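Let's turn to chain A:
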Amino acid sequence: DALADITKRGTINIAVPQDFPPFGSVGTDMKPVGYDVDMAALIASKLGVKLELVPVTSANRIPYLQTNKVDLVISSLGKNPDREKVIDFSTAYAPFFNGVFAPADLAVAKAEDLKGLTVGVTRGAVEDLELTKIAPEGTDIKRYEDNNGTISAFLSGQVKAIATGNVVAAAIIARKPPKRPEIKFLIKNSPCFVGLNKNEPALLEKLNAIIADAKKSGELNAIAQKWLGSDLPADI
Partner candidate 1 sequence: MGYHFEFGWIAEYWPVLLKGVGITLQLIAIGALFGVALGGACAWVRALGPAWLRPVVATYVEMIRNTPFLIQLFFVFFGLPSLGVQMSELQAANLAMIINLGAYSCEIIRAGIQATPKGQFEAGASLGMSRFQTFWYVVLIPSLQRIWPALSSQIVIVMLGSAAVSQIAAEDLTFAANFIQSRNFRAFEAYAVSTAIYLLLAILLRQVLRGVGFTLFPRRAAR
Partner candidate 2 sequence: MSLIEITEVRKSFGSNEVLKGINIDVNSGEVIAIIGKSGSGKSTLLRCINGLETINAGTIAVAGAQLLPDDLHLKALRLKVGMIFQGFNLFPHLTAGKNVMLSQMVVKKVKKDAAEAMARRQLDRVGLLHKFDAYPDELSGGQQQRVAIARALAMEPIALLCDEITSALDPELVQEVLAVVKELASEGMTLLMVTHEMRFARDVCSRVVFMHQGRVHEIGPPGEVFASPRTPELQQFLGMQAA
């Protein structure tokens, strides 16, 4: 039983991203910071255990979990049926407004308009799963290893548009680049979930309780305010 193990150990190991701002990136001291990191801290404190952060990438976050090197993955995970066969998900802990962004002069208003366009996206991220679902036949989706790849590809003109989180796009615009990624349409507000190993009902239940409490107490909202600059939406 994972929960018992964690309590006995007195520490919880949590996988967080460091290549996906604002959910996880590094500060000048190379320590992870971001929404997911604060969420991890919240969970650890609620469990009353010490927190060990393990920075992961999209390639190795699940193996970390499956080999028990971490207890939880808080890495802005999106859910799909295939994934649910392999790991369990908590209730949603964060919103993720993602949309398609492109320079002002590109005429795109809905998914169908993407036909024939090259669209960059971060492989395996929530927006990848969503975009893949809605993009019409003939859309050229380029899937980059991490956010950095997606953004560089957009800025260097390798892709015409990107699908990403609105907070990410805002961060790019804040740097006044020559190409401004402006919102064309929202794909979906697809929430993020905490991932954990299968067959750990105690841990899952505890986790969901913590998330529900945090929502109620406003702690989660504070995190959202801090990193996303907006309140949690009602459906979370």
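Quick note on selection: all candidates are chains of the complex that A comes from, given by their letters.
General observations
Rule of thumb we're sticking to: contacts are C-beta pairs under 8 Å (C-beta built on N, C-alpha and C of every residue); 3 or more make two chains touch, one makes a residue touch a chain; residues count from 1.
Remember, predicted model here, so these are calculated numbers, not experimental data.
Here chain A is shown alone, and of the candidates 1 or 2 it touches 1 within this complex.
Those residues of chain A lying in contact with candidate 1 across their complex are 58-60, 62-63, 66-68, 80, 82-83, 85-87, 120, 123-124, 128-129, 142-145, 149, 152-153, 156-158.
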